[in-house]
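Heads up, one of the protein chains got dropped from this complex, but the rest are sitting where they should.
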C-alpha cells in the first residue's frame, strides 16, 4: 500500500439490529455516508440481526418512522459514496438467510477477516 | 492545539438506548464520569433512542432499577466532571423532540461533526 493510501482514514461500522428494530436501521448508513463524503474509507459489517436489512426488497419498504423515507434512500447514498457492506456467515444462519437472498454487492467475511479489518481501521463504531 | 493538549486522552461514548430501556440508561454516565475523573476528555453522543434520556424531567424520574437512585444522580456526576453531551439531529426527529425539550447545555451536531469527533477521540465506546 502506497504512503498516500496510508494517510486515508478508515472507519468500520458494525450493525447488529435489523428489521426487528426499524428505528435503529438508518443511523449506520447516514453516518457511513457522511464519513465517506469526508473521504474516509468506510465499511459496514452486518452481524446478529443486521443482515436482515440487506434482504432483497427490504430497503425499499422499511422505514425508520411511518411516513419517513424508506431505508433504501440512506443505503443507496452510502453505496454511491463507496461504502462497502460485509456480512458475517453465522449471522446469516441466525436469520435463515443465504447470500442469494441479499442485495448485490455484499461480501461475506469470517471472524478472522473481521478482526483484521477492525485492527486496520482507525475506528470501529458499533450499533 | 498546543502540544500539551495533544497529550490529553479523549473518549467518545455513544448512547443508543433511551427511556424504553431504563436498565441501559446509567452505564454510559457512570463510565463517562469515571473517565473524566481520570482527566480524560469525555463526550457522549446520544443517537437513536438516546436523546429521550435528555428530556427535561426524565433524569429525575428514570431509574435503572426500582428503588435505585434516579438517573439524574449519574448524569449530574458526569456533567460536574466536565463530560459534554451531544445529540444528533435526525434522532431528535425520531422521538419527536426539539432542542427546547432537552435539558440545558446539550449541543446538536451533524454526521460530519460526529465522524470528525470519532476520529479525533482515542476511543469510541458504544452502548
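Order as written gives the chain letters A and B; numbering starts at 1 within each chain.
In this text, a residue touches a chain if its C-beta (ideal position, glycine included) is under 8 Å from a C-beta of that chain, and two chains touch if they have at least 3 such contacts.
Every value quoted in this text rests on a predicted model; they were computed, and no experiment measured them.
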Against the hidden chain, chain A presents residues 14, 16, 47-49, 88, 90-91, 93-94, 110-112, 114-116, 118-119, 121, 124, 126
In the whole complex, what residues of chain B lie against the chain that is missing from view? 9, 11, 23-24, 26-27, 30-31, 33-35, 37-38, 40, 64-65, 122-127
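Simple rule for what comes next: only the chains that are shown with their structure count from here on.
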Fitting chain A to chain B on CA atoms, where both chains share a sequence, rotation angle to nearest 5 degrees: 120
Separation of mean Cα positions, chain B and chain A [Å, integer]: 24
